[in-house]
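The complex is shown incomplete by one protein chain, all other protein chains being positioned as in the whole.
As written, the chains take the letters A and B, and residue 1 is the first residue of each chain.
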Amino acid sequence: MLLKLAWRNIWRNKRRSLITLAAVVFAAVMAIAMRGIQLGTYALNIRSVVELFSGYLQIQEKNYLDNPSLTSSFIIDSKILDALKSTKGVVDYAPRIYADGLISYKDNSRGAAIFGIEPEKEKNVTTFVQNINSGKFFTSDSSNQIVVGDQLLKNLDAKVGDEIVLLAQGYDGTLGNQKFKIVGTVKFGVQELESALIFMGLKSAQSLLAMGSKVNVVAIKADDLNHLEEINDQLSSKIRNSNIKILSWDKINPELEQAIQLDNVSGIFFLGILIVIVAFGILNTVLMSVIERFREFGVVLAIGMPQVTLTYLVYIETMLITFIGLVAGNIFGYAINYYFILHPIILGEELKKLYEIYHFLPQLKSTLQVSIFFNVSLSILAISLASCFYPAYKVYKLEPLKGIRHT
Amino acid sequence: MEILKAENLVKIYQDNGVPVNALMDINLTISKGEYVVIAGPSGSGKTTLLNLLGALDKPTKGKVYFETENITLKEKKELSKIRLHKLGFIFQAYNLIPVLTAIENIEFSMMLLGIPDKVRKEKALELMDELGIKELANKRPNEMSGGQQQRVAVARAIVNNPSLVLADEPTANLDSVTAGHLLDLMEQMNSEKNITFIFSSHDKQVIDRAKRLIILKDGRIENQ
Partner (left out) sequence: MLLKLAWRNIWRNKRRSFIVLISVVVGLAAIVLTDGLSNGMMSQMLFNQINLDVSHLQIHKNGFDRNKIVKNFIPDYKHVESTLQTNPEVEAYSKRVFATGILSSASNSSGVIIYGINPDEESKVSIVKSSIINGKYLGSGKREIIIGKKLAEKLGVEVGDKIVAMSNTLKGDIGSDAFRIIGIFQTSSSGFDKMTVYVQALTEQEMLGIGDNYHEFAVIAKDYTKINLVKNNVETKLGSDYEVFTYRDLLPMLIYQMELYKESMMILNVIIGLALIFGIINTMLMSVFERIREFGVLMAIGMKNSRLYLMIIFEAFILGIFGTFVGLICGLLLDIPLAHSGINLSIFATGLESFGVGAVIYPVLSIGNLINAVLFMPFVAVIGALYPAYKAIKLEPIYAINYV
């Protein structure tokens, strides 16, 4: 009966209720679409960054993250190998060595970031091997061949096929010095990176740097961003070595994680403002509709309706509108998010450049993550409940006689 | 048997800071089954007295006993309960709930008592039949005439079998023929169901048909 009464009261002033409804739908759709695009794009960005180079997870020597030096290295023993092979969700893995060095060609020399890699393994873990610009990638066991950043080649005034000299401090602290042949260049669209990168075979790097069979990092590709925690736990418990750490992408790329957090927080902040503004609209409407009916309320109070029941009525009315608005908003929001999953927004030329600096795909994509719908609905419901409080309080304090006399 | 007793009732309003003596020293006893009309010119305090007797308002001084219980000191919640269980109200402007049909309006106070859906409907229909307004059951207030609305209001007032019905100028908005029918109805309820009625009115027809007449003037009872 109370529900019926509330329902009919809503339709008594159709126009007003519809506008309020529209406001709720607007807020819900905006919020769901914006959150969808934000969270969807984050996942896209994370994937494209980690798949480019870092991998979803890395096995590192425990000091490597703070101090990436040759001494922070380890040997991939059978325990680690078994763990990697037996853990569900690990797609593949690739061992790496990293060192700084100096590259010289004729009278030109440059600082360089040297990576020793196994291209056959990397292909299954990361995508940078595909970024070959000219020439080709070496194979894992080919010795004394390197691939360099495109810009580095230009800066050295060298070309593919030339021989260069690499100088680097080895594991034992001595300076190593060796000739290499440039067999290809890579291009990521980021000058800083391309003017310093050198890739060589893992074995070549191990001999140049006197590393034996040690490596610095094993990059791992996982099947899903959401499985990282599980994989991490399993690997840790299988490897059980206090000298080794397993880190997920957010630890390896804290800048990316923090940038996402920052953007995320500013998104939530903005939605908060949006919802509060809509809440004021609801407050105003409910208050007006309540004050309009003071006389009616006075009569039912005189008949003996308890004050509390009357405040329930006010709440039920608002909740009904909010609920309908949320249902519609969720449906529209779902449709919009679904659309942007199928048809990601392709960014324009200039924004594209900006995105490429961070190695992001120049796209905005959405997601249908359940938590978005749930959180948005819950916040709007909560705030519309809160905005009812003042009108409901006015009703609670209403004296029957004052109501009857209200004009 | 005494149902209502007023003792030295005084009501003083503040009107823009100026005290207005609405009621002065009213003493009154009403017995079960009486049919009382409070008459008097406008401003004489009729509505104020009715509101005090119906526990809608509190006196400045004095006491009101309902079924020997002092209701002047009771809390809002308890008063609301008494009004729901024991009292019925009929207003000058009918004051039905506009979004509910006639039968739903009658069911409304039963709902407040927690009577189940089915029983409610049966009882409401039965009562409407008795009052000859069965055909109005599914009409909304704005589809009914004033007389029809007031009949529904009477039904709403008596559906919970109150011991006392208070009616504030119930005929003021009705033509004399319709008013006559309404009075017939209430007299019938008074005699058949032994419900006590207290009216406030300055309608001559109502006053003429009063079984007991109380005349108010300037906040005091003139006759008795």
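The rule is short, and it goes like this: contacts are C-beta pairs under 8 Å (C-beta built on N, C-alpha and C of every residue); 3 or more make two chains touch, one makes a residue touch a chain.
Just so it is clear, the model here is predicted, and its values are computed rather than measured.
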item	value
Shown chains touched by the chain that is not drawn here	A
Sole residue of A:22, A:75, A:308 or A:378 that reaches the chain not shown, by the stated touch rule	A:22
Of A:265, A:308, A:335 or A:386, the one touching the omitted chain in the full complex	A:265
Of A:104, A:178 or A:309, the one touching the omitted chain in the full complex	A:104
Per the touch definition above, residue among A:3, A:354 or A:382 touching the missing chain	A:354
Touch criterion as defined above, residue of A:287, A:320 or A:381 at the omitted chain	A:287
Where the missing chain touches subunit A, by residue	15-16, 19-20, 22-23, 26-27, 30, 66-71, 99-102, 104, 106-113, 154-155, 167-169, 173, 196, 254-255, 257-262, 265-266, 269-270, 273-274, 276-278, 280-281, 283-285, 287-288, 350-351, 353-354, 357
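By our rule, only the chains that are shown with their structure count from here on.
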item	value
Between subunit A and subunit B, centroid-to-centroid distance (C-alpha), Å	68
Contacting residues of subunit A [partner subunit B, same complex]	1-2, 4-5, 8-9, 12, 295-296, 299-307, 309, 400-401, 404
In the complex, subunit B residues that touch subunit A	51, 54, 56-57, 76-77, 80-85, 87, 89, 91, 95, 97-100, 104, 107-109, 111-112, 117, 156
